[in-house]
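Quick one: structure below, then a few questions.
Removed: one protein chain of the complex. Kept in place: all other protein chains.
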C-alpha cells in the first residue's frame, strides 16, 4: 500500500524522511510495521525449531516453517486481521496456510500473543540498536574525540552562569562531552543486553505449556536461546516492563547530553561570541529577508528534537502499570516508542555531520579571553595570597577587582600600585601567569588527551559488540 | 515520492492509517507536509492581493498569484530547498518562476519567513478543527447524549473508591460525560477563534514594512483579514506562542475526558461487573489462545492514546521560551503538534464508533445493585434519623451496618429488630425507599434529561460555526 | 505543633520560607493545612445559614455556627481525625461538640465530604489569587511597563537564533513581555472566576438532598451564593476537575512567560553582551573563589523554579480521570497543587524585585549594535532594490554581504564601489538609514508606548477586581 510521503502526518515519515532517507530506511527494517510482522514470524519459527528438537513434530518442520516466515507478506497478514480483528491470530493463520495442514496446528501452540509480540519487540530493539543506533553513536564519539584531541590545548575562557570564569581548553570541553555521551552509550548497551523474552503463556504461569512440557521454563529458555535472548525473571501475560523502561531512560538521558552539546555550540556561535561556527554550504540562504545571517539551525534542531522526545519518557513510566496480569492500555503507547528511538538516532546523525564541519575561530577565542583584562586571575591571586596566610584573602581580592572594574583598568594595573600584595605574591606561579594568563588552564589539556585515549579504546569495544550481532535470525 | 506504508515509522502513518484511512486522509489535507506548502502559498497570495489593492502592483497580479499558488507542486519546492537550505526561500523562488519576472520581486516582499509559516500554521489549525476535528467531536456528543436520554432512568449503583455508594442512573453517568466533554469542545472552539496571524517582519517591529507602508499594522490587518484572521497583539519574529498553547491545552484536556470515559467503560465491562459491553463483530477473535474472551481493547486503546499524547503537552510549554526575538529550538517540536491533533481525532472517532454499539445489560445492573442487600440505604437512614434529632445518627447507623455485615444480613432485616429506630424512621420517604430501594436516585434521571437538552442545542450551534468555515481560501 | 524550619523537607518551607517570609506567610493563610480546616468550616457554616433561612433550624443557629467556625482549632480536628481516620467527619464532630446537641445533627446534613472539601478548595484558590497572587502579578506588570515606557526608544539589536538580525528597542522588548504576561494574567482571572462549588451529595445526583428539599439544586445555589460561588454544571462525587485544571494551565503558562523573561535577561547579561545588569548589593559575593563574578543567579533561579513546577502540570491532567463517581487517587496529588501556586508567586515576586534594580547599559547596547558594521542594513537594501524591480534582489544582496564579510569591510564600504546598486537605492529612505542605521527600528518605539498604555489601564481593572474580594466570609 503506497502513499505519497508528503501526505504522511508524522514529520518522521515526511520531512525528516526526506532529509535523511538512508538512515530512516535502515531503521525501518527494524521498527516499521513490516518489521513487526517479520520479527514475530521469527519468534514463531523458533518455537517450531525447538518443538522439532523435542520430537513433538517431524524433522524438517522447522525448515518448512522458516521458509514460510521468510516469505511472509505483511499485506496478507493485514488483510487477515480485517477479519479476525486480532493481529497475532491473523499472522498465525497466514503461516498455517503456508505450511500445510500437518504442521498447522502446532504453530503458536501454547503461546499467548504476548509471548510472540513481547519477544519480537525485544529482538527488534536489540537489532536496531546493535546494527543502526550504536554504530552511529560510535561514529559521533569518533568525531568529538577527534576535536578533543585536536583542540586539547586551544585555550578558551570557561563560563559559569554565562559569565567568564577561568580558562579551559576547547579540547577539554569536548572531552567532557565525550565522557558524558560515552557513559550514556554504555548505559544503552547495558540495557539492550538486559532485554528479555518470554514464553510463559496467557498469565505467565506456564498454564498451557505445562500441558505439554514437564519443564516449561526449560522449553522457554531453549526457544529464546535460539534468538540469543533469555527469559524474564518473572512474567505475567507480559514481560516486566522495566527492561524496556531502562533502555528508554538510557536513550532519553543520552539525548539530554546531545541537547547540552547542541545548546553550548549554538551559544558559542552567538554574534557576540563567535568561537565556533558551521561552514556554509554553497547556495545556502541564511534567512528569507536577511541573506547574510548564519543561523545555527542544525544545533537548534537537535535541541528541538530533544524537547519533543524527552517528555514522552513519562508515557513509558505510566506503562509500568498494567492491571492484574495485564491490561492493554499500553498498546498504542508501546507502538510510539519507535518514534523516540528514531528521533534520537536522527539527532545523533545530525550532530555528527555538523560537528564534522565545525570551525574553531582562535581569533575570537583569544579576543574573548582578553575581554575582562585578566580579571580571571583574581582566583589564583586569592589562592596565592591565602597560601601566604592572608586570612581575608577573598575579601582583599574582591576589593581589588571592584576597584579595577570601577576604574576601567586591568587587574594588573591595579596590582602594580598595591605594594603589599605585590610582595606577597612574588611567587614563581604568579610570575608565569602574569607572563601568560591563558596558562591558567590547570590540567585541561592533559585531561582532554587522557579522556580521549580512554574513550577511543572503549569505542572500539562497542564496535566489536555491534559486529557480533550482524547475522540474520532466519 | 511514494512509500510503502508498512515501511513508515510512525504508527499514525502505518497501523493507524490502515485502520482509519478516511479520517487520516481528511486530516492530511490540513496537517501533512503537502498542506504546509499549500497554506504557505495561500498567505503569500493574500499579501499580493492587498498590495494590488494598495496600487503597489498592477491589477490582475493577485489572480496570477493565486493561480500559481493553486498549481504549486510540493516536490518542486522540496527540490529547491535542497539548494537553498531554506524552506520559505525555496517556496518563494518556485512561485517567482511561476508568476514571471515583473511580479517576482514583490512576492514575500517585507515578509519574514515566520510571517508566512506562523500565519499558515494558524490557518491550518483553524481549518482542520472546523472541518474535521469539531464535526467529529459533535458526532461523538450526539452519540453519548443519545445514551444519556435513552438510559435516563436506568438505575445503576454509583461507585466511589470502586465501592458501591448510592444509586445513579446510566443516563446520568453519560450526561456527566457529555457535560465535561462538551465543556472542553467549547474551550477548543474558543482557542481556535483566538488563533492569530502576523506580518510584522524579522523581529516584529515592522522594520521592513515601515519602508513601504505608513501604517504597516493596518496593512497587516488587511492581509490577515483576507484569511479571516487578526494580528497577534504583539509579535517578535514569531506570534506569541500562547495562542497555540491554549488550543493544545484544550485538546489535551478534552483527551482527558475521553480517557475517563474509556476507563469507566472498560471497568464496567469487567467480568465481575458486566454492566456494559461491546458487540462482537463476526469472525472477531478474543485472544490468540482464549477464543471466548471479549476484551475491551478499543476502550483500552483510547486510554493508551491518551497516555501517549498527554505528556507531549510539556513540549508545548517548553516551546514558550524562544530566546530574544526567537530561537529555532521549537522547529521540530512545533512540527510534531500535528501528531497530537491526529491522535486526539482518532480517539474521538474510535470512541464514537464504540459507543454506537455499546450494550447496556440491565440484568447485571440489577444484580449489582442488589449485591449489598440494601446497604446503600444507610445514607438515607442516617439522614432521616438526624432529621428526627438523633444527634449521633451517623454513629448509630454505622453500628447497624457493621452488625448487618457481620451477620450476613440485609440492612432491612437488622432494622426490623430495632424497634426504636423503626419508629423514628416511619416516614413516607423511608417507606418509599423500602418498597423500592433503587428509587434512591435523587435527581439523576431528571438532570440527565436537562443536561442532554442543553447540550443538544449547543451542539447545533457548534455545527453551524463549523459550516461557516467550509469555503476554500484560494 | 511547632518545628524548626531547618528540619523541614520542602524548600518551600525552609530555604524559600527563610528568603521570603512575608510572602509565604500571606500565602499560608490560604494554602496551609490550617487554612484548609478554616475554609471547610466556612462551607459548613454556609449550609447552616441557608437551612436557617429555610426554617429547618431555629433562628440564631447560623450565628452560633459561625462563632464555632471562627474559633475552630486545627490541632483539635487533627486529634479527632486520629480516631475517625476521616478528616471531614473529624471536623464535623468538633463543630458538633461546639454548637451543642440541638444544632449538632444538622451540621453537614446531606452533604458528602467532597461537597465541603471541593467547595472549600475553590474558595481558597479564589481568595489566594485575588488577595495575594494577582496583586503581585499587577505589581510586576507595573515594573516592566515602566521599563517599556522609559526605554521605548533605547535602540537594541534584535536577535534571532542568537544572531544579530535588525534593531528593536529595549522598550519594545519589555512591551512584548508585558503583553504576553498580561495576557496570561487575564487567563488566570478568567479561570479563577470559573471556579465552582458543589452540594450534590455522594454521587452528585442530590440523593440525600432530595430527601429534604424539593429543589435541591436551588438549595445548592443558595448555599454557594453565600460564598460568592456557583454550582458546577455537573458533578459526581466531585466537581468536574477541568475548572481547576484550566486555572493551573493558566498559571503554568504564565510561569513560562516569566521563564522567557528570566532567560533573556540572563543571556543579555553574558560577559560578551552586557546590555543589562543587576545592581550588586553591599557585601554580596559573586563566587566562592572568584569574588569579581556577578552571576545572574536570581534570573537563573526563576528559570529553575519554572523547570521544577511545569512538569507537575501533568499530574493535574492525570487527575482528570477519577473512576466512576470518583476514586481517591488524586488525594495526595491534589494537595500538592498548593506548591505550584506558591512557586509561581515566589517567582513573580523575585522577578519583580530584580527588574526594579535592572540596569540598562547603553554603551554596551551601542557597541553591540555596531558590531556587524551595518550588516543589518542588508534587509532594507534588499527590499529597496526589489521595490525598484530587481527580481533577484535577495541574491544580489546576499553576494554583497558575503563579499563584505570576506573582506572584513562594512556593507557601506562595499556598496560604495557598486555603482549600479548605488543609483538604484538613492531613495530618501536609504539616505536616512545611511545617516543613522539605528533608525531602522520600524515601529518599535511607537508600539512600546501603545502597548504600555493599553496594559496600564488593564492593570488598574485587575486591581479593582482584586479589591472586590477583600472581605472575609465569616
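Letters A, B and C name the chains as they come in the text, with residue numbers starting at 1 for each one.
The definition used in the following text is that a contact is a pair of C-beta atoms (placed from the backbone, for glycine too) under 8 Å apart; a residue touches a chain by one contact, two chains touch by 3 or more.
For clarity, every value in this text was computed on a predicted model and none was experimentally measured.
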Touched by the hidden chain, which of the shown chains?
-> A, B, C
Write down which of C:297, C:439 or C:469 is the residue touching the left-out chain.
-> C:297
Touching the hidden chain, out of A:11, A:118 or A:167, is A:167
Out of B:32, B:372, B:391 or B:452, point to the residue that touches the absent chain in the complete complex.
-> B:372
Checked against the full complex, the residue among A:151, A:226 or A:379 that touches the missing chain is A:379
Of B:1, B:402 or B:467, the residue that touches the missing chain is B:402
Tell me where the left-out chain touches subunit C, residue by residue.
-> 1-15, 17-18, 24-25, 27-28, 31-34, 74-75, 78, 83-86, 88-89, 92, 108, 110-113, 201-202, 208, 266, 281, 283-290, 295, 297, 300-301, 303-305, 307-308, 310-315, 318-319, 327-336, 338-339, 342
Omitted-chain footprint on subunit A covers residues 89, 96, 101-102, 104-106, 109-110, 158-162, 165-169, 172, 175-176, 179-180, 183-184, 187, 201-212, 216-217, 233-234, 236-237, 240, 242, 245-246, 249, 252-253, 256-257, 259-260, 263-264, 267, 310-311, 313-314, 317-318, 320-328, 379-380, 383-384, 386-387, 389-391, 393-394, 429, 440-444, 447, 451
Just the residue numbers, please: which parts of subunit B touch the chain that's not shown?
-> 159-166, 266-267, 269-273, 285-297, 300, 311, 314, 368, 371-372, 375-376, 378-379, 382-383, 394-395, 397-398, 401-402, 404-405
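We adopt the following convention: only the chains that are shown with their structure count from here on.
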For subunit A and subunit B, let me know how many angstrom lie between their CA-based centres, rounded off.
-> 33
Could you state the distance in Å from the CA-based centre of subunit B to that of subunit C?
-> 25
Round to the nearest whole Å and give the separation of the Cα centres of subunit A and subunit C.
-> 35
Which residues does subunit B have that touch at least 2 chains other than itself?
-> 89, 110, 201-202, 208, 310-311, 313-314, 318, 327-328
